[in-house]
Structures are given as structure tokens and as C-alpha cells.
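These notes concern the structure reproduced below.
Note that this complex is displayed minus one protein chain, with the remaining chains in position.
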Amino acid sequence: MKKHPRTGVYICECGHNIGGVVDVKKVTEYAKTLPPVVVARYNKYTCSELGQSSIAKDIRDHKLERVVVASCSPSLHEHIFQKVLEGSGLNPYLFEMVNIREQCSWVHHNEPEKATEKAKDLVRAAVMRATLLEPLEKPTKSVEKSALVIGGGIGGISAALYLANNGVKTYLVEKEPSIGGHMAMLDKTFPTLDCSLCILSPRMVEVRQNPNIELLANSDVVEISGSVGDFRVKIKKRPRFVDPDKCVACGACSAKCPTKVKDDFNFGFSERKAIYIPFPQAVPNCYLIDKNNCLYLNKGVCRICEKTCERKAIDFNQKEEVIELKAGAIVVATGFDLFDASEKKQYGYKCYPNVISNLDFERLINASGPTDGKLKRPSDGKSPQSVAFIQCVGSRDKNTASYCSRVCCMITVKQALLIKEKYPETEVFVYYTDMRTPGKNFEEFYEKARSKGVVFIRGKPGEITESAESRLRILAEDIDSGILLDNEIDLVVLAAGLRPPKELRDLAQKLHASLSPDGFLAEAHPKLHPTETNIDGVFLAGCVQFPKDIPDTVATAGNAAAGVLNLLNKDRIEAESITAWVDIKKCSGCGSCILVCPYDAISLDEDGKAVVDEIVCKGCGSCVATCLSGAIQQRHYTDKQLISQLKALLKDGKV
Amino acid sequence: MKAISSNKKTELDTTFRSRVIEHLGGENLGACFQCGTCSASCPIQLIDERYNPRKIIRRALLGSKDVLSEDFIWLCVNCYSCYERCPQDVRVTEVINAIKNLAVEDGIVHPSLVKLIEVLKERGTTYEVGKLENQKRERLGLPIIDKKSDDIKKILDKK
Partner (left out) sequence: MRYAFFIGCTTPVRALNYELSTRKVAEKLGVELVDVPEFSCCGFPLKALSDERALAIAVNNLAIAEEKGLDVCTVCSACASFLTEANRQFKENKAFRKIAENILKELGRTYSGKVVVKHFARVLYEDVGIEKIRKNIKKPLALNVAVHYGCHYLKPSRIYKKFDDPEAPKTLDELVAVTGAKSVDYGKKKQCCGGGILGINEQIALTLSKEKLDDVKNSKADAMVLICPFCSIMYDVNQRKIESNFETEYRIPVLYYPQLLGLALGLKKEELSFDINRVKVDSLLERLK
């Protein structure tokens, strides 16, 4: 008779979560009948102090060699129990956790008898697998003392400054030619009505001046490999055709440039030249040439900018640069895209000239915008006598995005107040479904708007139609009074919602990070780990996780930076122990494993056999599943261990 | 819960709300958050303000069972504008139709429906195709129609 290792089994009731469906007493009695089991208990909360110490005591008293806990998902508490083993002198990998909650009691809550039988089967399989577990050592790896921040809006800027001021070499990558993000487009911020660029600009300058920050603007992240502590990133820097070391942003080139293009920064309400600076306070404070519209780059003629520039800063030979860097941790702060309101055809965006979006409005009311801050109707440049805001455009709408974009109510209240401040005679209406103004000083801000005469109408319009002189007709029920309202308005502002940035899907794939069902980047835990992702070493900040306002973006950026510092301040971090290894006798050198490894952990040695870098390997198992020769095995999940588990599961109760 | 207003005191019945939700078409009633898009899009509401789809849905949500005896519930023209624009996929047209069906179940049948049912059971189509009609058809070279269908009678009479 084979001598089994002495095994302890602990069945958890988890309050009612498991105990309310599975008969833990029966499962415990059953466990006692399994040959390797010398002690079996059930408790209400095994992860508690009491539960943990009872395991520790049993390890001592019963000289246990294996421990099996049947409770919730290992992703929650496996590490806690592994620590209990370690504390009692047992190797933590001699521990097996069985999920009888998410995979049993929670999904079979309508069939308690069958759930109990299933729990028994799962415990039996785990006990038999545990007999084949082997002790493993936890390797450690060094940590690259640098960080990569992707996205240069207020979130990315805050995270980068926080890190840099703590001595961390930080790479800040931004796709646009200047950092600043959406905040640089705003006029004022709620609820203080601070001038947006006035509070942002000093931080942008700090970024430029900080010796620990290397700013890579006009750049894209092309490739990410490696893992926590040693990410390897490839960045592509697109050419500006202007030398930033020479350019002083005097603007002489732009004045002479003959090509006019619609200015994207002002959403097409004004024009810029083919050589331009996105906005005066841009960082880097350097001009750039729009290669799609430059006469020289497309047709080989002109070059007036080159002739005009006294500092000889124009360089048409500038090429794309590929930069390879290493980072110990990554912060994703790529912000949001505004919902394209033309998807809601009934509101006439991009169809009727006097229907604009909330961001369009920010540019129009901005003193450095296309109309010098004067509110003008796009159709005739006249000042509107009446303005109507429509809330929840694209948000809280199962046809487009069912979530609430959180900030649009406050943005509208702000914009309504700005109108009343500059044009007290202009009528302002807000058509809303709910006014959401939680937050410090937000309710007072809303009250201010009401007392200044902004008319809030609870009632969403069905459609907007155009009438004479490009005025807009809005029909909506004023629900609070039950009166149907027919309004003719000079300018309509659609409060468009916030959507995940369109490049996010691609970036998430490069990071192996998950997206939430709403399309935003998924946090590791919505309550307790709001700035971590499911990938070690990858953090998130700002709207890339979900719409939020500036203070929340800055707060999450700080939290993410703290997470990075936590990591980078360690001399060594634990590497994965459940790594893959190659039996070179079986390896044919086909290289399939190399192709599937997401971490670039496998290479071919001088004999043409695959070898796994165990420090880099994250134990995902892709290579193990791919290997056609069965030459790669994964520690803690060897074929033998898995097969014994399957056999026990299928043996119908007999072991 | 009671509804207290100037001229009537009615008992609100939450089982009525469930009745609507359990009826074919009424499934998504609970999603409504009273934004008013349906009323704003309704062509009938502009002509007869007594017909207000949002209010009808509201009464169903509150369990105001007496909505079944209101004469205006029959005014929905089935244009589907509300259904199309509703941000919560309530399927307003179908919910209001479910309310009409519940009225019928409670014995309130609009008179126009009574004659219709008779006619459809008898011949299977709403208009009669008699000798005169067939003569017109023949003159135009169209095939004559002489078959009646009793499928509708069978379907309506089935328990």
C-alpha cells in the first residue's frame, strides 16, 4: 500500500455563502474517509484568525505534510493560507485550494444536494492531486528603477511628477505633439471656475523642467514585452520635421506658411497652418509640420518655413525614431474620447450648424479659442439670444453606452454659468433626465446656476429640428409640470458622454490587461485596488478606468504612483515560482513555444533546444499547452499532477 | 400605498405592475427612468395631450390599475417612435399594447375591436372579397380570391 503524505482538509462555510447550500458537515465526514486524510474540519470563516491558527496547530500536532482548503476562489486567499504553511515550517506549495464557492455553492444554489456531492468530488480530486505536489522555491528578481507613464493629460502628468519627485526615472509618452490632454482645451474648471490652462500650465512646465522625466511627445507605444520589474517597451517617435532644441516657438514660419488646414484643437471652427503649434502653451514648446498637408512633403514644393526660420530649426529629413526602453512599472493614463454625437442622428450634430457638443462649446467660450471667447453661432457668427443644453447624449442609453458619464451635469452647469456671466440677457435652458452634482461644493454650484436664472427642465427631447435662420426647434415634456414645451433656440449644446479612447483595445492587448464590459480599462478590484490592473506592475489613472473629474484623476494618479513606488522601492521582488521548464531530451527545437510566449521568456540555446528564463516566466502555461512533444512542463501543474486530479474526479468516489 | 389627489382616492396595486411585466411585451417596464423621450417623440401627444405615453408607463410602474379604464390608452397609433428612441429599451409601444391586452382581459374592449374579431373569425381577412370585388379583379387581370380561412377562428377560439 502506497504511503500517502499526511493531509489535513479544511472545509469553509464562508458564512452562508457556502454553508447555506453545501452541507459542509457531510463533506468533512467524507473527507475523513479519504486515505491520505488524517484530519478534517469545517469552520465558519477559515480565512479568519481562528481558522488560520487551527490549521497551524494541526500542522504541528498532526505532523501534516499537505493541506487542502475547500472554500472560495484561490485568487482571493490562496496567499494567506500559503503564509500559514510557511509560518509552520511547511513549503507553501504543498497547499491546494478548492473552489467550492464560485464554482459550486454560488452557481448551484438551487440544488443543494447535488452541490454537496460536487463539493465532495472536488475535495477528493484536490486531495489526490495534493499527494503529488512538490515543494517549490520562490525565486526573486531585481526591479528596473524606472517607470513608464502612457498618456500626458493631467493624470499622466500628475503621476509622472509624483514619481519623478521621488527619484524615479520616468518616461512620459504622449501621442499628441503636446502634453495637456483634454484639460488643455477647457476654459474654466468646475466648481471653482479656475482657468484650466492657468492651473495646468505650471505642471506642464514642471514636467519639462524635471530632470527625472524624459518626455516623448508625438509618440506611440508600439510593443510591450516582459513583466513586472522588467518591462521592455518600444516607442515610435513620429517626426516633427522641426528640431526642438532649436525651435523657440516664435511663430515666424507659421505666419508665412501658405497652407491652411482645419484646426482639430478647435474642432474645425478655425484654421491653422501646415506648420503649427497645437496651442501657445504647448509642452514641448516646439512647432511641428503636419505631413499630410505640407506642400513640400507631399508635392516637393514650397519650403518657405525653412527659409524663414532664423534658427534653422526646420529639418525635412527628420525620420521616425524607435526608442527602446526598460521600465519596472507602467502607469496607463490615456484618458477618454468624447462620444461622437453624430451617432444620435435625431439631434442633428454635424448636420445643423448651430448644434454643437460640450467640448466644441469649451473652445468657443475660451478666450484663446477660435472666437476669442465670444460665444458665436457657427451659422452666422451672431451672439445667441438663447442656448439650450441637452444632457445624457450617448450616456445612460442602451443604444450607445448604458453608463452615466459622471461629469456632464457639472460641465453643463459650469457652461451655463459662463454664459450667464458673459451674456446675462441670454436665456439658458438645460434639458435633463437627472441632475447629478455630488461632490464638494457641487450642490452649491448647481444652486448658483438656478439662482442666476438658468432654467432646468426635466424632460428629454425626442429630436431637434431646424427652423428658419438655422434656429433649432426642441419639443420636450416638462415632466415636473406635465406641460409639453415647444422651444425655439439659437444654439444647442449636446452634453456628449465620455467613451474609452479608441486605441485602448490595442494597448490593453499589448499589456495583456483586461477591459471591463463598458470598454474601459479594468481595475484589479473596484473597491480596494482601484488603480491596479490584473497585470502585476501595470497601474491605471484617470478616465481610462472610467469617467471622472480632475480631482479624482489627480487622486488616482497619486495612488497609482504610490503603487509604483511600493514596487520600485524593493530591492528584489518575488518572481513566479510556477514556471515552465523544458526537458531537453524531448525538445525538438520547433520554436512553437517561443511564438506563443507573451513575455518573451523562451529562447533557443546553442544546441537549438528551448530554454525558459525562469525570472521572466509568469507561469501562464501557454507554452505548456502548445508544445507538441510534451517537452515543457509547468511546475505545480505537471501532467502527472493534473491527470491524478482528473482520475480522482472521474473515479466515481473510489480512490 | 394610496394615491391621494383632489378628486379621487385610489389604492395602488403593485401586483398590477407585475401583471404588466409578466405579460408578453411588458417585460422591460422596470427599466423606465421617466426621461420623457417617448412623450417628446409621440405624434399623438401633440394632438391630444391626454395621451401621454410616459404617464401611462408611470401609472403602470406605480400600480395604478385604473389606467386600464382610461379611454386614451387606445390612441397609441403604433408608430414605434417611442420604442425606437427610448434609451432604456423599455419597448414602450409593446408595454402600452400589453396594457390594452390587460384591459381586454378585464372585459374592457374597444368597440372597434369587437366587429373586427367577428369579421376575422368568419372569413380570415378584414375586408370582404365578394362578387363585386372579384369582378374588379378579373377586369384588371388579377387572380380571383375565393378561399376563406378559418385559421384565425381556430386560433382565437383555442383555450
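Should a chain be cited, it is by its letter among A and B, assigned in written order, with residues numbered from 1 in that chain.
We take it that a residue touches a chain if its C-beta (ideal position, glycine included) is under 8 Å from a C-beta of that chain, and two chains touch if they have at least 3 such contacts.
Computed from a predicted model, the values in this text were never measured in an experiment.
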In subunit B, positions touching the absent partner: 23-25, 43-44, 47-48, 74-81, 83-84, 91, 93-94, 97-98, 100-101, 104, 109-110, 112-113, 116-117, 120, 124-129, 133, 136-137, 140-143, 145, 147, 149, 151-152, 154-156, 158
Where the missing chain touches subunit A, by residue: 345-346, 463, 465
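One rule holds in what follows: only the chains that are shown with their structure count from here on.
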Touch list for subunit A against partner subunit B, complex: 346, 392, 396-399, 433-434, 458-463, 475-477, 479, 482, 484
Residue numbers on subunit B that touch subunit A, as the complex places them: 33-42, 45-46, 49, 52, 54-55, 81, 85, 87-89
